[in-house]
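One protein chain omitted, others in place.
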Amino acid sequence: MKEELEKRIVKGPDGIEFEVEPLRDYYCEAAPTVMPQAYSKIIEGFFNWARAESLWILGFGTGCGAIEMRPLMTPRFDAYRYGVQWRPTPRQSNLFIISGYLSVKTLKRAIRSYEQMQNPKYVIGLGSCTINGGMYWDSYNTIKCLDDYLPVDLYIAGCMPRPEALLAGFEELKKLIRAGKAEGANQYAENFEWYKANQKKVILDWDMPDYNW
Amino acid sequence: MAPFKPFQDDRSQYPEKRADGTLDIDLSSGKYLKLWQGPQHPGITGNMSVELTVCGDEVVEGKTHVGYLHRGFEKLMERRTFIQCFPIVCRICVPEPDFNEYCYAAAVEELAGIKVPEKANWIRTLILEMGRINSYLMYLGGQAGAFGMGVIGQWTTYVRDLMLDRFEELTGARIYHMFIMPGGVRDGLPDGFEARMEETLQEIESTLQDVYEAMFCNAIYKKRAVGVGYIDPALLDSYGVTGPTARAAGVAKDVRRDQPYLVYPELDFEPVVATESDIYARSDVRRRDLLVSIDLIRQILVRMPKAGPVMAPLPNVLHWKIPRGETYVRGECSRGEYGYYLVTDGSGYPRRVNVRGPSYTHAMALLERFIVNVNIADVAGLMVSLHTYPPEIER
Amino acid sequence: MRELLESLTTPYSLTDPVEQRPDLAFVTAGRGQLRPLLMHLRDKEGFTHLVILTAVDWLEEGEFQLTYLLSDRTHGRDIGVRVMIPRDEATMESIHDIWPTAATYQRELREMFGIDFPGSTRLNEDFILEGWADIPPYRRDFDTLKYADETYKQRPGRETRDPAQHMKEQLYPDGK
Partner (left out) sequence: MEFEWIKIPYSLLTLFIVVNYGLLMTAFIAKIAARVGRRHGIPIYQNYIDLIKNYGLRSSITHGVMFYLGPVFRLSGGVGLLLFVPSIYGSEMFSNLSFAGDLILALYFIFFGTLGMALGAAESGSPHSAIGITRGLSQVTAAELPMALAVFSVALQYETLSITEIVAAQQGSVLNWTLFTNPLAVVAAMMAFLGSMMRPPFDVVLAPQEIPIGPPTEYHSSYLALMQTNRVIFPVAKVVIYTNLFFGGATNWPIFFLKVFLIYMVSAFVGVAFPRFRVEQSIRWFLIWAMPLGILAILLV
């Protein structure tokens, strides 16, 4: 553990000494809670329709799949037509596209970003390497099975999947959301212990950075 | 009292250094702010992060953090046969994968003593130049985007898609082509390829003209890019700077010209040079280099031999052993010198493969030095102007 | 290239010169000779560009081979200087003061091979890996497949085949 994260006594500018325990003070350790659906089925259905038609993607290119994101935003494929937008901050995004293999170092940031997103949130695993490791099945630094660490709603296979595949994937995801089947965030909250145990098994250096880096 | 001119006077002595040479930065003083850019940050070129210490609007210290994309290619290749390595090498660098294929294939051919047919060399050159155009188009959009001009990215990505169509026609894939094999290339040109290529090139040229007028003649772009991010030509060698970044500093070094490979000796071109060594010069060098590549493709399509084999006979690849030796093969990719250092030990597997990506030096030592005393607003532009791709740093 | 090698061989007691291509040669230098040799190459012979600095693990011989590849961009020629250091005492002089960019290479070698370069800047900071507890991964005795199997859950149903064996079964199904 880094020195600045250890429990210590700090003297404030006014001369009063107080105890600081950075891991508890700085980082929120509260587990996510399961968020109930709207009390009325009709309202929930209406909200689900709106959520499906307005997918805001977190602009975090975790792997090589990020290269096909640019064409998706531009004239040939123009995903904006389908209500898909890119947001630069996890707080405002609903959809996290894991664009390819996740190295252990990125996995930590991906989890951090995912936990910052607001419920309901969706995850798409892009590329064969998120499904079973793909080309990197014997690599010492990439995870092989994404749904052990994050709740995945949809996988898009291929190396690398074409933008058309991504567009089709968005449409599939919309169907899932409209049907009320994309409850990944609640699933994550319910099985939080299990996910955390899996994550901690591969991420050995488990002190979370100040914020999202 | 001297007039206050922010970011124009000499700030190189700031912040003060302590006696042991480290910077005198006390974070608890409240004067400085730690600012992480990336990996989840839209202004970062790919998945890496820059740890900035800022004072007001000025960066006083910058550190690059990489490793988010590390897959251990060099280790993985040690347990794959020579032909099994071929499909994974292209995954090292996403925007311009062909250089990995070429450098790897050339290194293996050299150590195994395989002579590549003439026509395969022409097709390889064609592929590499097409890849260079792709990469530059991506860069131009990124550079304009870093200064808040999203439209250029839309235009260039559109024509890049057209170029990807030509790739698809030729190789069957958009991004990872896996076309340049040890021994040659997989196939010849399809029928009518030259005509369709010419159409694409014309489209790219007209878009480039638009980009020139909208971006390079734009007063605000000039204001943001001229004189910003100056790299002293005297420092180029000690920081291992190659490619367009070096050429923008007035050093006419181009591997295609100095140590020609493939069919470059037969082609007619001059390296593009500028002298100002700022962001504007670097982007302008790349734009003009793009025009050179277009011209090269036209030359290649005219002068390429029409018939002949494209693949040299290989030994049985399942039991292919290469005698002990070591070599280094390089090429000039869109960002600088790309090279493969291959060591074999007489077995069926490479002993060691080391990839030299130009970003390795650009994004680490160079960026960390030149990011200091820069306005935060210019950090993204400066980083993009070095044209770095993180996957080739950590592989 | 040959004249250059001949002129260098005696003063720096170089061994094993290999002229791989007309513009590329490899030589082996002693551990103590490296710095004067690099300085001579850089200042007198025009090899101003450090292309790569990397290591090769010769596990069987118990040695690391460090390769310093220098390039003379004016004349378009390269020279690779090999330095053999023992595996169990993997320390080498740092050259980050000759080429600032070498510090990055040395950080990588420190992390990936466990070779120490005393004095190099930011040497012991994490470079690529984070929280790595095993032996350095690029060493030959590190088995990446074993590590991956032990650490990460593989998805059930994925099959791995030996290519030679698999092709044999495909081409000769009778088992002839």
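Note that the chains take the letters A, B and C in the order they are written out, and that residue 1 is the start of every chain.
As a convention for this text, contacts are C-beta pairs under 8 Å (C-beta built on N, C-alpha and C of every residue); 3 or more make two chains touch, one makes a residue touch a chain.
It should be emphasised that the depicted structure is a prediction, and the values quoted were computed from it without experimental measurement.
When the full complex is examined, the chain removed from view is found to touch A, B. Interface note: of B:Gln154, B:Gln299 or B:Asn373, the residue touching the hidden chain in the full complex is B:Gln154.
For subunit A, the residues touching the chain absent from view are 35-38, 46-47, 50-51, 53-54, 56, 59, 74-75, 78, 80-81, 83, 85, 87-89, 91-92, 94, 118-120, 185, 211.
Listed by residue number, the positions of subunit B touching the unshown chain are 6-7, 33-35, 41-43, 54, 57, 144-151, 154-155, 158, 214-215, 218, 220-221, 223-224, 375-380.
The rule is short, and it goes like this: only the chains that are shown with their structure count from here on.
Between the chain pairs B-C and A-C, more C-beta pairs are in contact across B-C. Between the Cα centres of subunit A and subunit B there is a gap of 29 Å. Chain geometry summary: the mean Cα position of subunit B and that of subunit C are 23 Å apart. Subunit A and subunit C have Cα centroids lying 37 Å from one another. Subunit C has residues 128-130, 137, 142, 144-145 in contact with two or more other chains. Residue positions 105, 138-142 of subunit A each touch two or more of the other chains. By the touch criterion given at the top, residues 104-105, 108, 131-133, 137-145, 148, 198, 201-206 of subunit A touch subunit C in their complex.
Interface of subunit B with subunit C (complex): residues 66-67, 70, 72, 74-76, 78-79, 81, 84, 110, 237-240, 242, 253, 258-259, 318-319, 325-328, 330, 337, 339, 341, 343, 351-352, 354, 356, 360-361, 364-366, 369, 394. In the complex of the two chains, the subunit C residues touching subunit B come out as 18, 20-21, 23-24, 26, 48-52, 54-57, 67, 69, 73, 76, 78, 80, 99-101, 103-104, 126-130, 137-138, 140, 142, 144-145, 163-164, 167.
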